[in-house]
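Here we show just some of the chains, and they stay where they sit in the whole.
Naming follows writing order (A and B), and every chain is counted from residue 1.
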Amino acid sequence: MAENDDPAPSSEMLRDYQDPGTPPGNLRPAQGESGLARMIIASYTPEGVGITEGRDLAAVTRLRGDGRVHWIHVVGLGDVELIEHLGRVFNLHPLALEDVLTLGQRPKSEDYDAAVFCIVQHLAYGPTGLASTQVSLFLGDEFVLTFQPAGPDLLAPVRERISKGRTRVRQKGACYLAYALIDLLVDSAFPALEALGAHLDAIEEGILESPDPQDITNLQHARRELLLLRQVLWPQREVVGQLAREDHELMPEDVRIYFRDCYDHAVQALEVSENFREMASGLLDIYLSSLSHRLNDVMKVLTIISTVFMPLSFLAGVYGMNFDTSQPGNMPELGWRYGYLGFWAIAIGGIGTMLWMFRRRGWL
Amino acid sequence: MAENDDPAPSSEMLRDYQDPGTPPGNLRPAQGESGLARMIIASYTPEGVGITEGRDLAAVTRLRGDGRVHWIHVVGLGDVELIEHLGRVFNLHPLALEDVLTLGQRPKSEDYDAAVFCIVQHLAYGPTGLASTQVSLFLGDEFVLTFQPAGPDLLAPVRERISKGRTRVRQKGACYLAYALIDLLVDSAFPALEALGAHLDAIEEGILESPDPQDITNLQHARRELLLLRQVLWPQREVVGQLAREDHELMPEDVRIYFRDCYDHAVQALEVSENFREMASGLLDIYLSSLSHRLNDVMKVLTIISTVFMPLSFLAGVYGMNFDTSQPGNMPELGWRYGYLGFWAIAIGGIGTMLWMFRRRGWL
């Protein structure tokens, strides 16, 4: 396993991976995860709901086939024993279980006989920038299994809806539950995009006020986050689109219409992120043109100063020469009565003429 | 719901969205809309037409199945009660109703059993730039329902055509009416594009006259509007293309030919906007090359001035030195009869030579 302890920019782009040659289906704790997992089980019928929390492996075995819909949410990906147990009970493919435990995967969906498996990324924009959290989901006959790394429960809002009386989610079975969960995860992109948009706006404002290299560093950082976002949102759109189109016995037609709605959201999130990418490269153009403009301004000042004072200095230099004034032709101006006044008249007249010419050229 | 009160540039790109985890089909007033809605009902046969305006929910119930074509246009998206009532009477899917009340959606069309639903964006270019207004449309058997936010009635021209005697729109049923409305909305892109084109032309003129940072800000703003335009026009083309191709019982073949015509318009609007985008990036190139050219000009002036006066100043400095002229070899020029004249001859000759060289290099 590759150890990515340093927060190098490029490493965000690379998923966690096992050494080439490792046999597939080899279950190990996910990178950075350890300890026992927490398991939240919601079992419901249209009439009632029961929610338990804990890590009772035996209880899981008893759940199968009691006529209720079971949603088991596992928080923490370091508990290989639990995950292997779930795999045996629900008959899950070892490749899928390996995917559950490998973080940084691109969203995907896979049809196994016993279950539809998919990986979706939850997005959030925190103080350190964009963070994506991998959530895996198995949809089977009467059950939904979800897995997330240790941390706050990302799927709590759906559990609340389940426990709140006879809502639609209670009445429509496991597939609708899967929809509700995936919809929640897909929609998590919108607040993240909003925050990222605000960040881009702030960078733009900074550049327009005064372009400095920090802006470029920030911009580069934001562009990298947009790349990451695209890496997540493109396949996510594919996943939801596939779920909406595909004719699978686990997915009744009246629920597929909801997946189509969710697909629209996934498309919209992707479009917004693509537009942000264009905005971000627009900002670089502004930055460069702004620098170029400032350079022009600086050079105009230099040129004006030089153009005004170089000829005058030359003139002053001339009258500082030591030609022998006893020779009649040598510097007679020095002896004139109004020589000095004449010099100033020429100097001030010259400055005026220059400034007038610069103004006509639009340099002032 | 996200509150986007600040007019930040990025927020235009993001549609209004509900908090992730909100159950679908949850009807609430659209963002920024409130109060009762206005409902304009046009009921017609080839022989006659009746237009009523108001908010009589009971009257709506009575309309169904009286053999006339009914077009109900709802202005204002804050009146959830009215919209729920229409949903019940015309058997509309709750997801579609939720879409009606969520502004900033990308154009789309969806086939429900009872009706074809589509969302189209009306475009206008006002003093504050490009504005798009979401209009939703349900086409059913003998009825068309349309919804727009509060404001001037965008669809009035079609109602006028209906009331003006035995025109084609009166004779061809609900699907042709839907075509007429969508065509009106798609064509609204052309005046908007024309105005945006004029704006780009004005920016170009400004840049060619004198490039200043305001031009770049304007250009950046126009580019963002072109991104928004693309975000609307791409899916709009898809929507109309789908309506023109799809074989649906509500859409007879002789009306589909009109949708094909409307599709051509949608394609053309998109192409023009893509060309505008290329023009806009061409303008940035002009701007940068223009700045670069001016910098060259400024630097040439500076270099000419320096090249002419630096050697002369040096010469004047030389003859301002105080070497002891009593020593025979020290600065004998100072005592020459025509020393001073000689100095000027050298100075003027030098200036002339320099200018001649600059002219030969093409710097003047």
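In the analysis below, a contact is a pair of C-beta atoms (placed from the backbone, for glycine too) under 8 Å apart; a residue touches a chain by one contact, two chains touch by 3 or more.
Just so it is clear, the model here is predicted, and its values are computed rather than measured.
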Complete complex - number of sequence copies, 2 represented: 5
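Convention: only the chains that are shown with their structure count from here on.
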Inter-copy rotation, chain A to chain B, in degrees (Cα atoms; steps of 5): 70
Partner chain A, residues of chain B touching it in the complex: 2, 4, 8-11, 13-15, 17-18, 20-21, 23-25, 93, 95, 99, 105-106, 108, 110, 112, 210-213, 216-217, 220, 223-224, 227-228, 231, 284, 287-288, 291-292, 294-295, 298-299, 301-302, 305-306, 309-310, 312-313, 316-317, 319-322, 325, 331, 333-341, 343
Residues of chain A defined as touching chain B within the complex: 157-158, 161, 167-169, 180, 183-185, 187-188, 190-191, 193-194, 196-198, 200-201, 204, 208, 257-258, 260-261, 264-265, 267-268, 271-272, 275-276, 278-279, 282, 285-286, 288-290, 292-293, 295-296, 299-300, 302-303, 306-307, 310-311, 313-314, 317-318, 320-324, 327, 329-331, 362-363
